[in-house]
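Omission of a single protein chain aside, the complex is shown with its protein chains in their original locations.
Right after this comes chain A.
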Amino acid sequence: MRVALFITCVNDTLFPGTGKAVVTLLRRLGVDVDFPEAQTCCGQMHLNTGYRDEGVRLARRFVDVFAGYDAVVVPSGSCGAMVREHYPRLAEEGGFAAAVAETVPKVYDLSEFLIDVLGVTDVGAHFPHKVTYHPTCHSLRGLHLGDRPARLLQEVKGLELVPLPAAEQCCGFGGTFAVKNPDISAAMCGDKVRNILDTGAEVLCAADNSCLMHIGGTLSRQKAGVRVMHLAEILASTEPEHGESR
């Protein structure tokens, strides 16, 4: 099986630790993962901000770069949802529907790849901390990941998973929404942070670093003492712990 990692531009540039964690984790499970270096960005930021043509160009680029792989693993709910939900529509117009129909069904969120393709929930991780999980909107309502991330976390040795109240509520990131509507975005994040603190968790986990950057930036500004970690980083952690913190 030829497996490619689509790191996403945000992870590539700002959160390389997540990418390294995916590589470590997949190797540990016996998967040889490839990183096609021609990849850049899925086009989500452009499309969602109203720069459709650029979004279409980047979508075409994505399907070119990842053609021929048996699976493409994406450690980001919103980029995964961009590919799966929006590419078919964009491709119809851009005239690359066949390429999209070929490649898009092979694109998996990390947790889908682990559970649905590899068939594992216990990935041999060790992380002795109290963790709460925020199911980001695109993981939840875009990719329909359901309880996959929770099932993976529950199998992690030493990890105590505590439920997050009003978990399905948006954190208020929304890409450029956070900058265009800063007051509403901050109000939404304020409520999210209050719910996180109520759990008493040491670590907030999610499957999307964009939302974690937003929530984590607020937590750190408030000196709340809760750190944020991508799901991949927790799943890559083994004894002795080497989970990267941000």
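Things worth noting here:
Following the convention adopted for this analysis, a contact is a pair of C-beta atoms (placed from the backbone, for glycine too) under 8 Å apart; a residue touches a chain by one contact, two chains touch by 3 or more; residues count from 1.
Keep in mind that, in the parts below, contacts and distances are computed from a predicted model.
According to UniProt, the chain absent from the figure is "Iron-sulfur cluster-binding protein", selected among "DNA ligase (ATP)", "Iron-sulfur cluster-binding protein", "Biotin synthase auxiliary protein" or "RNA polymerase sigma factor SigW". For the chain left out of this panel, the touching residue among A:84, A:138 or A:230 is A:138.
Listed by residue number, the positions of chain A touching the unshown chain are 7, 9, 11-17, 19-20, 23-24, 27, 33-35, 37-41, 43, 45-52, 54, 57-58, 61, 85-86, 89, 137-138, 141-142, 168-170, 172-190, 213-214, 216-218, 220-221, 246.
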